[in-house]
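Just dropping this structure here.
With one protein chain held back, the other chains of the complex are shown just where they sit.
Up next, chain A:
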Amino acid sequence: MNLRLPSETVRLLIPALSLTALLAAVFWLQPRAMSYIGLNLLFNLAVPIALATIAQMLIMAVNNLDLSMGAFVSFVACVAATFLHDTPLLGWLILLAAIAAYAALGVIIHLRDLPSIVVTLGMSFVWTGLAVLLLPAPGGQAPEWARWLMTAKPPLVPMAIVASILIALVGHLIVMRSSFGVLVRGVGGNERSVERAGWSVLAARAGAYGLAGAFAVAAGIALVGLTTSADANIALRYTLLSIAGVILGGGEFVGGRVSPIGAVIGALTLTLAGSFLSFLRISPDWQIGAQGAILVIVLALRLLLNRLENRERRR
């Protein structure tokens, strides 16, 4: 490679290319998708996944992992379909309390030096339990404004695309361009040096968790806006989808190396992979495996690129 691209851009290259390739394949298989309505149908379910992926990315930026993401988004969906619809004020209070609980989790994990995987796995049962208490049977109704937001039809570009770009931009500004973002990534990269420089790691971790909670709340509301009602297990898949989305988008499990734009692209790619396989008429027995294969291919490509990058550097 003669072009000296910043490593951040190289990091985004593979996810962007895989999304483009997949999109081209889908358009070729199903030309109908190449329209305003088509794009919206392809991507609207990716919007809540993208929000959950950004939330997961914030947790991964401080070298933690959140295994309660799916359960938490389900819980938020249940709150949104019940309290937020019937008594908005109480609904918002509950959601604010949930965000505060997320920040508190960050504090506990930091102070007691607990493994985040264990704490969040435990919390996933708490969130699911609360969700079942709220909605023992599927039901509830989405708040009017959430429904309106998710089914809005802006001119020229479908809502799903507008929302994805917006999420990526906001995520980028917070994580890559603000001092808080630098601090959070610093905690992931080298906790001790951040501490020595006089910053509070505790505040950074609590902030990252709280912000993740806020994005997860947005994911739950967006999901209910799409489905019009909720059930206690509606988003269980989001835990793994969000982790896969971050990794697919160029993030890493440790070192504070994350990319919000990449994460959104990763979420879109995962959603698109499902549609692609279904358009190919692959039997459902093989679909999970095939979805895994797509993941492996993209990750292998990235590994290859990383090697090339390192070799360039050594020269």
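Going forward, a contact is a pair of C-beta atoms (placed from the backbone, for glycine too) under 8 Å apart; a residue touches a chain by one contact, two chains touch by 3 or more; residues count from 1.
The rule is short, and it goes like this: contacts and distances are computed from a predicted model.
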Which choice in "2-oxoglutarate oxidoreductase", "Chemotaxis protein CheR", "ABC transporter substrate-binding protein" or "N-terminal double-transmembrane domain-containing protein" gives the name that UniProt lists for the one chain left out? "ABC transporter substrate-binding protein"
Could you tell me which of A:64, A:124 or A:229 touches the chain that is not displayed? A:229
Pick out the residues on chain A that sit against the missing chain. 30-33, 35-38, 41-42, 44-45, 137-140, 150, 223, 226-231, 233-237, 271, 274-275, 278-279, 281, 284, 287-288, 291
